[in-house]
Structure formats: structure tokens, C-alpha cells
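Following this message is one structure expressed as C-alpha cells.
Here the complex is missing one protein chain, while the rest keep their positions.
Letters are used for the chains, namely A, B and C, taken in the order the chains are written, and counting of residues starts over at 1 for each.
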Amino acid sequence: MMHILDLQFGERIVTLMAALVLVLQIAMVAQRWIVLHIRIFAAQSFCLAMIAATIAWFNHAPHIYIAAALTLVVKVILVPILFERLMVKMEIHEEIEPFVNVPISVLIAGGLTLVGYVVAESFYKPDETGLGHNALAVAISLFLIGFFTMINRRKALTQVLALLSLENGLFLAAISLTYGMPLIVELGILFDVLVAAMVMGILVYRIRETFESMDVSLLRRLRG
Amino acid sequence: MAVLFISGIVVWLAGAVASLALWRLPVIARRVACSAALAGSLLDLAASAASLFSASPTFIGIPSGNPVFTWAIRLDPLSAYFNVTLAVLAAAVSLYSFGYLKEMEGRRNLGAFGFFFNLLLMSLALVFTASNAFFFLVAWEVMALTAFCLISFEHEKEKTRSSGLLFLIMSHAGTGLLLIAFLTLTKTTGNLDFASFHLLASRMTPLEQGAVFLLFLFGFGVKAGVVPLHIWLPEAHPVSPSNVSALMSGIVIKSGIYGMARVFFDFYGTPALWMGAVVLGLGVISALVGVLYALMDHDLKRLLAWHSIENIGIILIGFGAALMFRALGQANLAALALIAALYHTFNHAMFKGLLFLGAGSAVQATGTRNMELMGGLIRRMPITALCFLAGAVAISGLPPLNGFVSEWLTYQALLAGFGTTQSLTRLMFPIAGSMLALTAALAAACFVKAFAIPFLALPRSPEAAEAREVSLVMRFAMIALAVVCVALGLGATGFIPAFDPITQQALGVRASSALVVAHGWAMSPGTSHGGTISTTGMALFFLLAGAAFALPLVLRWRRRIARGPAWDCGLPALTADNEYTATAFSKPLRMIFSALYRPRREIQAEYEVSPYYPSSIRFASEIEHTFEKRLYNPLRDRIMAVANRMRGIQAGSINTYLAYIFITLILLLLFGVRL
Amino acid sequence: MMERLLESASQLFLLLLLSPLVTGVIRTLKARLQTRRGPGIFQPYRDLFKLFSKGMVIPETASWIFSATPWIVFFSTILAGLMIPMVAADAPLRLFGGVLAVIYLLGLGRFFLALAGLDSGSSFGGLGSSREMTISALAEPAMMMAIFTVAIGAGSTGLTEIAGAAIGQNWRFLAPAQMFAFAALALVLIAETGRIPVDNPDTHLELTMIHEAMILEYSGPYLALLEWAASIKQLVLMTLLINCFWPFGLQPTWFGFGAAQGIAWLVAKLLLISCAIVLIESVNAKKRLFRVPELLAVAFTLGSLALISTFLF
Partner (left out) sequence: MDRLLLIALLLIPIATAVASFVARRRAVMELANLAGFAAVFVVAIALGAQVLDFKTVSIANGFFYADALSALVILLTASVALICATYSIGYLRSDEQSGELGDDATGKEQLALLRMYYTLTPLFVFSMLFMAVANNLGVMWAAMEATTLASIFLVTFYGKVNSLEAAWKYAMIGGVGLSMALFGTLVAYYAGHNLTGSAAISGLNWSVLAQHAAQLDKTSMRLAFVLILMGYGTKAGLVPMHTWKPDAYSQAPVPTAALLSTAMMNCALYGLIRFYILTSRCVGAQYPSRLLLLFGLLSMGIAIPFVLVQTHYRRLLAYSTIDHAGIMTTALGIGGILGSFGLMLHMTFHTLAKTLLFLGAGNIYQHFRTNQFADIKGGVLRAMPLTGVIFLLAMLAIVGVPPFGLFQSEFIILRAAFEGGHLFAGVLFVLFGVGVFVGLLLHVIGMVLGPRGDAPVAPPRPWRNGSMLALAIVLVVIGFWVPAPVFELIRNAAQVVSGQ
């Protein structure tokens, strides 16, 4: 059982999971159904929590456990439930119609991953152990893809989801680059995320009420 | 001196604040404002006249509560000279305003007017004396701002608003150029003090020199109304109240001239030849364009505004010549040209102020600015007419008044210029000279129109027939300026020595001893033998001849004089309808210069009985204002079109907005990081 | 001082006396050329005398400008006349001004004449003033070019110096520059004195007249003053022309026997010029107003040529 504690092993796991997170992100780009969209987000957040836990275990950084737990609570449980409630409440069942069609979006996502690696490449320091540049690359890719998804979505709700998944990229960066921020910071950030999610949820709801639709591409009154 | 000057400033400031505070009591506000303006002017006059002859410039530094903001004032001869100009004109105008503003009581906020009026005078005095780039720009902009407020004082009229705005925008654009120019100088010296800019140009690269020169030329040119930066001037001067117009044309546009004098003869050591040539060329063009458009304009005040452009052109001819002489190392000739320019500056301030005051009286009496509706005012308002005539003779450069003197000096400078160089550039001097001659002659033609049509013959409208002579104080103000014009003409040789300190400071020579000959009876160009004039002599001749011949003969013939209807080639019943109009008067020139004017005319005749006897004919004729039509309007339209297209950036779609950020981010990540 | 006064007095005398004669001579010569007997060369004197002894009517629409103008025109012309060298090289009032002053004094007269033309309110007066100011304005650049040429040669705008320069050095008056300048100035003179082909001095056909139109409302002594001033102006300009370019026979001083000689020379040269004018007037028709600018453009070109040739040759 000793080799379980081997750092190499940990790195493998983390990298694997990071890859999984990336895949999920791309899957989100390709996704047509809002419900699935939410679920995938939940899954992705779960993976992140796991990564956090692993890192906490292997680097003996207890405060990351808290971060992991918070992620689990906020992003895997609270936010998805909140949004699914919202969906039911507003009986949304349209499917997502993106601006760019799915195959091309996926290709773009791939390209963005490449960008992520190119940017992170300059951080690669061979002498340095740990999860450094891989994780950073993945984080940047997640960030960019999430961003792209935001641009590519018409529905308010899905834009919020995209924004949250984009923040997942940040979380990954936080834990894997710096083994988590000081606890207080983590707390602050997560709190913000939670509030943001709620605020945006309310906004989405009101938009839905006022416009009889969640299609944000209709919000084009204010120009010039 | 310092004390006097500062107290002048303080009086103006106090007057401004007081009249604003008293705005609810128009009578008192008017009196306070005008008397403060008058007192301030007199104090300023005393201070600047004293320091014009003092050997060393007076420095005044007032500590201010804001370390960034420093009051740095220096009264050197040049500043003093322009301050004298300001003070004399301002005194007359404030006197005039006592009566002029009376009409506005109750209808307009005289408190506000007095506020801006006094502030304008104060800022002008500060512009002429600021000795620090920052403070200069502050005074400069305050001047523009207060001038704007006065121009758009009657802002109910659409025309007034647009004109004021045009002025504000153009002058601010000019200030932008000045800002760049001054900062380039500052970059070289590392501080903002004018003293440190003295003879600075030599320490700059030729490229910088040229660039800064042009920046200054155009920056100040906007305010001076140099063609093609003049379009605001004929708009803004007519719409403002007439006392303001007098200040605008008389002294505000001279702030640009002051700036040029300061830069060209204080900051620049020896300029390049082309600089002088450029200024000379601009001067000639401005003079011609100004007078040609004036001839076609029948709005009395706009006509005068166009003439301001012409006279600025004449001044610039002097400056240009002076610069070229300096480049050629001819200090004495440079002094001659500089004196010509500065003398004309002063003269123009006086007679243009006088003419605007006269025009203001006529406009107030008839309620219109269109001279075609005036006529016959010389009988209703004799004093105004006499003063206007004096101004007209002076501005037409006819002997023995002041306009003649400064134009004569300019001719002499140009004449002497021909011999100073062997290069072809020397051809510029005689050409400029002949163009100046053309300008002067056209100006005379224009002022025959500008005096005869409104003041002579029969009234052309009921209002004109009912016109009243203006109040005593207004008449007095005009007479005062007229007297100054005459004095500047007859006593020219007495004023020349006043330029010595200036030429001494700018060029290091004292010219008066060479210019004033025959025990102060005559003036010579100081360049070669002979070629003198003596306005005093001419005046004496006229007086003697008048007294000796005219008077007795008139008395003898008095009994033989009969008054009767005009013969008019036997046509019956001369009425205002068959008088010669201004339009008709300018017709020959309109046809001769049609290439420039591109006149359009339409005639509608209605016939009743036969095709030979029209019952009514309507004639409309208009000319094209080339610079607006061909230069400014297309530019404006282009810019607006581009702006409208760019509004598409903000099309309302959030996805697009996000895309902007996304693309920027990716670009920065890929390339920005490597910057 | 004293002799200055004497000089002035005598030149004044000469101006007053000679000017009507020149007019008369020109008229008579013209008449002869057209095979008429003509009024005789002394007719202008008679006209002036007659007019001076008559009463005058002043239009009630006119103002004091109307009455002041004749005096201003007369005196300014006289003053101009006293500034030019007629008999002696140094003009009596040379100190008062040179060629520029002469031109501007004539301009002063013209200015007031134009005002007077408009003052009566009669449309013919306005017509005259408008045309007069236009033509004189257009004549100005040419004149200035020519004057610049001679003045540059003499290094001064003083007429005495100019005349001196022209005789002094080796036949300078033969230089092409001088020639061109002379031609230019001659054309300007024709325009300024209101002669054919620019204006017709002895017509009252309102469509063509210029100078006559302005003084249409005048009568009696004032008319006499204006007519006299006109002929003095003509004399002044002719003298200016001849003494600037061919200053032969100019005496150093007014006094002694030389004076007579000088006057003789002057009369001879005047006669020459008059003949030239008569010729021109007889072989040309009056131009339409809008053809006049072409004439003056030619004059300007000649002036520029003169200037350029000053440093070509």
C-alpha cells in the first residue's frame, strides 16, 4: 500500500482528472440539452473537488480539504439544484441553439486547448516537481472554452452555467498551481460565487418573466 | 507699476463678481460693471504705459493656493504695448457700454454680461502678460470662454448659438496645437517659464523648429482669423452685442497676433527663411480674401468682421517681412517691418473698434444689420456718421490718418526687402506690395459702400427714417476713438519712439532715430536717403488751404446756393427705391472676380399687361463661401459618417460584446505577454 | 524755408494755370484729327470762369459730404501736385511725401468723390462711384509694380531721388525695365484720368460714363472746382510719368533763368504726351466696362515684366 502515497502516483491521478475535466468542458460545448448541461457542470465540479482532495492528501495541505468540501457543497449540490428548480419553475424545455454549430464549436474548443498549452508552455520549468504547467494549461483551456461557450449561447441560464464552468477553470488553477489560496480567500471567493449564482439566477428569472423568453440575443434595445 | 497693474486686475475681478451679485438690479449692475471696466482699463493703461518705457521688465509673482497653479506675470515692452492697446480700446468700449447696455435693461441679465465683460478684459490683460506656459494657456482659455459667453449672450437665436459654438470649437482646437507646441519647448528646457524659452529655437533640431513654428502659427492663427482658419470670425463677430464685437475685432483677435510676436521674436532666435515666407504668403492671402468677401457682404457688422481678416493679413505681411529680414540678418529692416506690423495692430484696434461702435449705434437705431435697409442716417445721427467716416478713411489707408502711416511703413519694408537677397524669394516682396496695394484700393471701394449706403442719400426703410442719434456717452466714446485715430495719424512721428524698447528687446536695435527725421516733422523708412512722408505737413496744408481759400469762398457763394431736388438726369421724384444699392455697387467686382465668388442670381418678374412692363421683379443674388463649401463642410461630413459607422460597435448584442473581450484576451495571451 | 514757400507758390501757380491748357490742347488736337475746328485751346478757361460766376443747386437729398467733397478733391490734388518735380528736380514739398503719398492723396480725392456721387441718391452717381472705385482698384497693382521697379532702381520712393536716379547714371531710362514700367504706368494713367478706351471724358451718355456720372449733380463753382481738379490730376499724372522716366531738362532749382528753360522742357514733353493720348483716343473705341480689367491685366503683366527684368538685365 506504500505506493499509494507516492507523489508520482498522485500526479498521475490529478493529471488524469484534469484531463477528464477538460473533456467534460468540451462536452459542455457540444451539449444540446440544458438539463444535461447542468448535470455535466455538476460532474465537472465533482471532479474538481476530487482533485482538490487528492492534492490535499498528497501535499498534506489540510485547508484544501475545506476548499474541496465547499466546492462539493456549493457547485456540486447547491447550484445545480438551484438551477434545476429554476428550470422547473420557468418550465424551460427549449434546447440550446448555439450561434456556431456543434462540430465547429468542438473544433474551436480544441483550438482553444492548444492556445492554453501554448500560453502555459512558457511556465514549464523542468527542475520543478508538482502539477505546475500541465494544470495551468488545463486551467487556461477551461477558462477559454468556458468563455467561448458564453459567447456561443443564447439562453441566459446557459450563459450563467458557462460562466460558472469558466470559474471552475480558475479553481483548478488555484489548487493545482498554488495548492490553494489562504483559507480566508478561498472562503471569500466561494461565497462570492454562490452569491453570484443566486443573483444571476434571480436575474434570469426576471428576464424570463419580462421577456417571455430567456433568449438574451433578444436583449438588443440599448445601442450606440 | 506692479501695484497699478495688479490693482487693475483686482478692479476688473471685483467688478465681475459685484455685477454678477447685483444681477437682480439691472441699473446698478450696469453701472457697476461699466465703471469697473473703465477704472480697470485706466489703471492698466497707467501701468503698461509706464512699463513700456522702463528699462527692465516688471515681474509679478502671486502665490496661489494651488501649487500647480501659479500666477506668473511679466510686463516687458511687448506685453506693455499690447496692454496699452487693450486699455485704450477697453476704456472707450466700457464708456460706450454705459449707454449701449441701457437698451437691454430688464430684457437681459446685465449682471451676467458685466461678469463676463470684466473677466474678458482681465483675461486679455493676463494673456498679454503671462510669463509661464501653463498660466498663459489658462488665461488664453478663460479669454476664449468668456468671449464665447459674450458672443452667445443672445443665445435664443439659433444662428448665435451655432456661431458661438463654432468659435469655441475652433479656438479650442487651436489651443490643442499650442499645447503641443509649448510642451515641446518645455521638453527642451525642462521648465515652463517664458524667460527660459528666450532664443530657444536655436537649441532645437531643424525638424522640431519647423514643426513647433507651424504649430504656433496655426494655433495662434485660429484666434487671429488667418485664412483658411478664419471661418468662425465672420460668423461670431456680427451676432454678438456690438460693444463685444468691438472688443473681439479690436483686441481679442490681436491675442493671436501677440502670441505670434512673442513666439517669432522672443522664442525664436534667427528663424529659417521659409518661415517668414510662409507668414508673408498667409498674410497676402488673408488680406485679399478678407477684403474680397467684405465687398460682397451687406451685413454691416459682418462686413467689418471680414475687414478684420484683411487687416490681420496686413499685420502678418509685416511679421513675415520682419522674419525674413531677420533670417537674412537685416536687423534694421526687421525693426522697420516689425514696427509697421505693430503700429498697424494698434491702429486696427482703434479704427476697427470705432467702426464697430459706430455700426453698433446704427444697428441699435435702425434695428437691422442689413445696410440695404438703413440709408440717410447722416442727417438723423450726425456725430455717429462723422466718427464712422473717420474710421472709414483710416481703415482705407488714406492720408493723413493712421491707417496710411502703417501701410506706408509696410510698403517701405517690402520695398527695401527686394535688395536684401539675390535669391528668387526677393520677388515675394514686390508681389506682396502690389497685392497690398490692391487690398488697400478694394478696401477703399468697400468703405465707400459701407459709409455711403447706410449713412448717405435717402432712408431705405421706415426704421431708418425714424432713427435717433445715440446717447451722449456713446457719442463721446466714439469721438474719443476718432480723436485717437487722427492723433495716431498726424502725430505718427511722436509715437515711433515708443517702439524702441520693443525692437531693442526683440531685435537688439533702436530704430526711431533713423525713422524720425526733420526734427520730428517727417518720417523716413530709415533705410535709404529720401522717401519721407509728413502727415503733419499734409494736415497743415489742408487746414491752411481750407482756412485761406475754402472758408472765404464758401461765405461768398453762400447766397448763390439753392437747394433743390436732385436732377438725376431729369427723372422725376427721386425715391429710395431707385437709389443705388450695395448689391448694385459691388456688382462690377462680383462679375470680375466671379471665379472666386461663383455668384448665383435669380430674377422673378411678374408681367401684367405686356412683356415690356413687369409689375414686380424679385432679384436674389448670393455668392459661395468657398472655404466652408470646399474645405470644412466635406471634412465635417466625412467625420460624422465615420462616427456613425463606428456606432455599429455598440450594437446591443451581449454575445458580440463578450466576443470583443474574448478576442482581445486571446491576442494578449499570445502576443501581449511578450511585449 | 522761405524759398520752399516760393517754390511751392510758383509750382502751385503752374499747376493751376497749365492744367486747363493741357485739357484744351488735347481737345483741340483731337478735333483737328477728326477734321473739326474745335473749341480752341483756351475754352477750358472760359468754361471755368463761366462756372465760377454761376450760382449752384445742391440736391436737398445731399448732406454736407456733397459740399465738402469739391474742396477735399481740389486740395488733395493740389497737394499731390506740389510733391512731384515739375520744373526743378527737387519737388517743393518733397518732405511731405513721395510717390506713394501722391497716389494715396489722389485716392483720398477719389474716395470722397465716390461718396459724393452716392450722396445725392441719384442712381447715376452710384453707378459712377461703383465703376470708378472698381477700375481704380484694379489699376492699383499695376501701378504699384511699376512704381516698385523705378523705386527699387532709385532705392527710394522719393520722387526727387527717382528722377535723379533716372538721369544721373548712364542713360538708365533706356533700360528695358524702365521701358516696361513706363508702358505699364502709361496704361494706368489712361485709366486713372478717365480717358478712352476706359472712360470717355466728354460724353454724358449715362451707360458709358464714369467720372462724369459722379459729378452729375454738381453745378456752378463746385462743378468748376471738380473739373479743374480733374484736369490738375491729369497734369500731375502726366508730369509724374514724364519726369520719372525722362527727366530731361529738370533744373536743380526753381530760381534764376533755369526756371524758364525747365518750364519749356516741361511744356514740350507734355505736348508729346498729349499727342500720344490724342492718337490713342482717336484710333480706339471705348471699351466695355468688363473689358477694362483685360487692359489693366496687361498693365500688371508689363509691371511684373519690368520688375523681373530689373534683375535679368
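Just so we're on the same page, a residue touches a chain if its C-beta (ideal position, glycine included) is under 8 Å from a C-beta of that chain, and two chains touch if they have at least 3 such contacts.
For clarity, every value in this text was computed on a predicted model and none was experimentally measured.
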item	value
Chains shown that the absent chain touches, full complex	A, B
Option from B:L52, B:A91 or B:L168 whose C-beta touches the chain left out	B:L168
Hidden-chain contact residue, picked from the options A:I81, A:L114 or A:V199	A:V199
Chain B residues that touch the omitted chain in the full complex	64-69, 134, 137-138, 141-142, 145, 152, 155-156, 158, 161, 164-165, 168-169, 172-173, 176, 179-180, 183-184, 186-187, 190, 639-640, 642-644, 646-647, 649-650, 654, 657-658, 660-661, 664-665, 668-669, 672-673, 675
Touching residues (missing chain, whole complex) on chain A	119, 122-123, 139, 143, 147, 150, 156, 159, 163, 166-167, 169-170, 173-174, 177-178, 181-182, 184-185, 188-189, 191-192, 195-196, 199-200, 203, 206-207, 210-211, 216, 219, 221-222, 224
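The rule is simple: only the chains that are shown with their structure count from here on.
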item	value
Category of the chain touch graph - line, ring, star, complete, other	line
Chain-chain pair with the highest tally of contacting C-beta pairs	B-C
Distance from chain B to chain A - Cα centre to Cα centre, in angstrom	70
Centre distance in Å when chain B and chain C are each reduced to the mean of their C-alpha atoms	35
Mean-CA-position distance for chain C and chain A (Å)	101
In the complex, chain B residues that touch chain A	647, 650-655, 658-659, 661-662, 665-666, 669-670, 673
Residues of chain A that touch chain B when the two form their complex	99, 115, 118-119, 122, 140, 144, 147-148, 150-154, 159, 216-217, 219-224
Contacting residues of chain C [partner chain B, same complex]	54-65, 67, 71, 75-76, 78-79, 93-98, 100-101, 104-105, 107-108, 110-111, 114-115, 118-127, 129-131, 133-134, 136-145, 148, 151-152, 155-158, 160-161, 206, 216-217, 220-221, 289-290, 293, 300, 303-304, 307-308
